[in-house]
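Dropping the structure in here first, questions after.
Excluded from the complex is one protein chain; the other protein chains are retained at their positions.
Lettered A, B and C in written order, each chain numbered from 1.
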Amino acid sequence: MDLVMVGLGRMGANMAERLVRGGHRVVGSDPGKEALSRAAEKGIEPAESLAAAVEALPSPRIVWLMVPAGELVDTLLDELKSLLSADDIVIDGGNSMYKDTVRRAQTLRASGLHYVDVGTSGGVWGLAEGYSMMVGGETAIVDSLTPLFEALAPAADKGWGHVGPSGAGHFTKMVHNGIEYGMMQAYAEGFAIMEKKAEFDLDLHQVAEVWRHGSVVRSWLLDLTANALDKNPALAGIAPYVSDSGEGRWTISEAIELDVSAPVITLSLLERLRSREKDSYGDKLLAAMRNEFGGHAIKSS
Amino acid sequence: MDLVMVGLGRMGANMAERLVRGGHRVVGSDPGKEALSRAAEKGIEPAESLAAAVEALPSPRIVWLMVPAGELVDTLLDELKSLLSADDIVIDGGNSMYKDTVRRAQTLRASGLHYVDVGTSGGVWGLAEGYSMMVGGETAIVDSLTPLFEALAPAADKGWGHVGPSGAGHFTKMVHNGIEYGMMQAYAEGFAIMEKKAEFDLDLHQVAEVWRHGSVVRSWLLDLTANALDKNPALAGIAPYVSDSGEGRWTISEAIELDVSAPVITLSLLERLRSREKDSYGDKLLAAMRNEFGGHAIKSS
Amino acid sequence: MDLVMVGLGRMGANMAERLVRGGHRVVGSDPGKEALSRAAEKGIEPAESLAAAVEALPSPRIVWLMVPAGELVDTLLDELKSLLSADDIVIDGGNSMYKDTVRRAQTLRASGLHYVDVGTSGGVWGLAEGYSMMVGGETAIVDSLTPLFEALAPAADKGWGHVGPSGAGHFTKMVHNGIEYGMMQAYAEGFAIMEKKAEFDLDLHQVAEVWRHGSVVRSWLLDLTANALDKNPALAGIAPYVSDSGEGRWTISEAIELDVSAPVITLSLLERLRSREKDSYGDKLLAAMRNEFGGHAIKSS
Partner (left out) sequence: MDLVMVGLGRMGANMAERLVRGGHRVVGSDPGKEALSRAAEKGIEPAESLAAAVEALPSPRIVWLMVPAGELVDTLLDELKSLLSADDIVIDGGNSMYKDTVRRAQTLRASGLHYVDVGTSGGVWGLAEGYSMMVGGETAIVDSLTPLFEALAPAADKGWGHVGPSGAGHFTKMVHNGIEYGMMQAYAEGFAIMEKKAEFDLDLHQVAEVWRHGSVVRSWLLDLTANALDKNPALAGIAPYVSDSGEGRWTISEAIELDVSAPVITLSLLERLRSREKDSYGDKLLAAMRNEFGGHAIKSS
């Protein structure tokens, strides 16, 4: 199939390359000259502009957005509305908030366009191992894109699925990331407990390797953890500072909206916030309170 | 009544003083010369040794221990067993683990002695305002000590009670402290949220003062919080480092043993542990994992 | 002073009554005939309509809204915009989301009106004991309303304060309620642990009474807890079902937005959600997973 890939950052470039390897024709659009020329080396056709990229495709055109969630998506959709014609398809493969996706799908439908959301997991390993994709949108449209999903997935019939109407793909991906936070935190806590147990002087890389085979906690995240511990078992030089990119927050907010108690996913996010608090006012206040009622000594900062 | 107060630290000295003010005769025992002479100024009779202190009392003798929980209590009980006679009474007013209290009561009973546990709350304010006391032990013995409790409590008939058999006093005090952790953490979080909300530039001391009168969250801990914020609204110079002294841990352990889910008390303790982790291995591992799967940048330490 | 009280439900009627007792003239507006006639018995002048109520006041007019947060406030503000004139004052004493308040204040200012937000705590006890009020808005306007706040507060100079610009009052009240959730949950957990400890057979009402005097956990919420346990120590006939009315959710959402980790306030809300889950899908899935990997028996529902 022919498609435009908009956004040739880490994710977009890799996905475009995997599509090219799968026999598809990918026209690439990106504001960065360097990204375009790197993409060209992988067989992706560089386009000078979004308009030029769209121009290069036969109808119905397929435009795959792989850009950071947020306003940029709306800006691009506005531009695409003027460039595309009825029955063209826009795919959002990024981590958009699913409520934005539901809204955007309605807007595009009003312009005769089709909108498909593809929650995409796999990270930097997706190029080699294939991506897991949760697809939302109209059935006929999603069906027509099957060859693309088959090329991107780990296997033609594995790792992707049409999970529901517009928004369902991004919703499912959001929850996926919430679970990811919880699993990561579970491992992090377990390894931290073992690291602190000086008397056993455990080799944490060895433990991770043992667990990778036959244990109940084996997983791909554990494989990666073993990699990380192999390279740097003491995690030297790494700041205990953990970022978050939004999906965890949305998952928590959604859970509360649905009246579902999700303490582990929630605490996983809070731990990340906590990792970034350098000088907690709350903890200072606790120390001050203890001093007030019990005369307990305060540590000076 | 006549009694020996063993341990003339902050709590013991204040309680002895309040008993003296209440018309009781208190013989003080403490290894520290200075503590003894300070106590003497308050009308507490200094004794040169535990033996001398016990000697100074009429039978049946009452010995009140106000020392740190742990081995020291067992050591003192061993010594007291040889100094005391049948029907003498030993009171443990400290924060002993209630299971130790149950065990010690059995041991003392075998020696013909009576053991009473008094979970004591009130901190440095108890001297002026009176102590809240949860008393465990045999009914007749506890009844015989009523004048002491009436003198120590905020009012003769308020703030103390015989709550159950040996151990019940310390058990109740343990849970009291668990609740205290939860309440403190709730305030700390709320004030931290307000402190971070720069756009409203709230005066946190003012907010605490407003809440002290008429609000649902008014409490003595809030009064103290207002004090602390009055003296030092920015909590300048105070390290975000929060100690814990055991009862919180025991409450959590007990809750789990009883199959009661107590998430708030539990998280309150974990937050204190967290306040003392300077360089969390778990957080470093999370950062390393994110880098492995998503190529997300690691912050250097 | 003269004012209109819009909304004569439990909170509005009590506040109007306290204002009347304080020597103020209150015109009452409410769609319910019964509420109006009950109010009339307390010295509140019933008005047939909002228009009539507003008509009855001298300029500048003061209209105090005491209605459920949400769309109703916007509807009333729309109506008031046509009834009021420049320099009139509208007060929102309900639990509006502070972001709505900021927005509404801007809209009203564009119409020459003043908007004041009064976060109000005190519940059904406020009539007798006075209300705690956190006030947001323009300084001159808030100052002009001082006599009203002095009448409503527990004492003229206690329990109320102008905490910041528009929205700051509702923001502060929101956090107040978050703290309230945490404190309530801390008590609930502590009493649940004691209730489960069959061997000590504790009298929980007695324990609450003991703690009310001299202990670190004494508070107004504990006073109420003692009341409840006095009337019904076994809490017989009460379903373990805990509602929430929004401010807890907003506090959590705000904390996350501000990157402040507030685990105790957060878990307090989650526990309420949990109390309402009758047939947790998550717990069923855990049971199913345990069966899959370990052959552990599943309990039938």
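Basically, a residue touches a chain if its C-beta (ideal position, glycine included) is under 8 Å from a C-beta of that chain, and two chains touch if they have at least 3 such contacts.
In this text the structure is predicted, and so the values were computed from the model without any measurement.
Enquirer: Per the definition of touch given earlier, which of A:Tyr115, A:Tyr187, A:Tyr241 or A:Tyr281 contacts the omitted chain?
Expert: Counting the whole complex, the residue in contact with the absent chain is A:Tyr187.
Enquirer: Among A:Tyr115, A:Trp160 or A:Phe293, which residue is in contact with the omitted chain in the full complex?
Expert: A:Trp160
Enquirer: Name every residue on chain C in touch with the hidden partner chain.
Expert: Per the touch rule, chain C residues meeting the hidden chain are 10, 123-125, 184-185, 187-189, 191-192, 195-196, 221, 224-225, 227-228, 232, 235, 237-243, 263, 267, 271-272, 274-275, 279-296, 298-301.
Enquirer: Can you list where chain B touches the absent chain?
Expert: Missing-chain contacts on chain B: residues 216, 249, 252-253, 256, 259-263, 266-267, 269-271, 273-274, 276-277, 282, 293.
Enquirer: For chain A, which residues lie in contact with the unshown chain of the complex?
Expert: Interface with the chain not displayed, on the chain A side: 121-123, 126, 129-134, 136, 153-155, 158-161, 163-165, 167-168, 171-172, 175-183, 185-187, 189-190, 192-194, 196-197, 200-203, 206-207, 209-222, 251, 254-255, 258-260, 262-265, 267-268, 270-271.
Following the convention adopted for this analysis, only the chains that are shown with their structure count from here on.
Enquirer: By CA centroids, point me to the most central chain in this structure.
Expert: C
Enquirer: From the C-alpha centre of chain A to that of chain C, how far is it in Å?
Expert: Centre-to-centre distance between chain A and chain C: 39 Å.
Enquirer: From the mean C-alpha coordinate of chain A to that of chain B, what's the distance rounded to whole Å?
Expert: The mean C-alpha positions of chain A and chain B differ by 48 Å.
Enquirer: For chain B, what residues touch not just one other chain but two or more?
Expert: Where chain B meets two or more other chains at a single residue, that happens at 123, 185, 187, 189, 192, 196, 221, 263, 267, 271.
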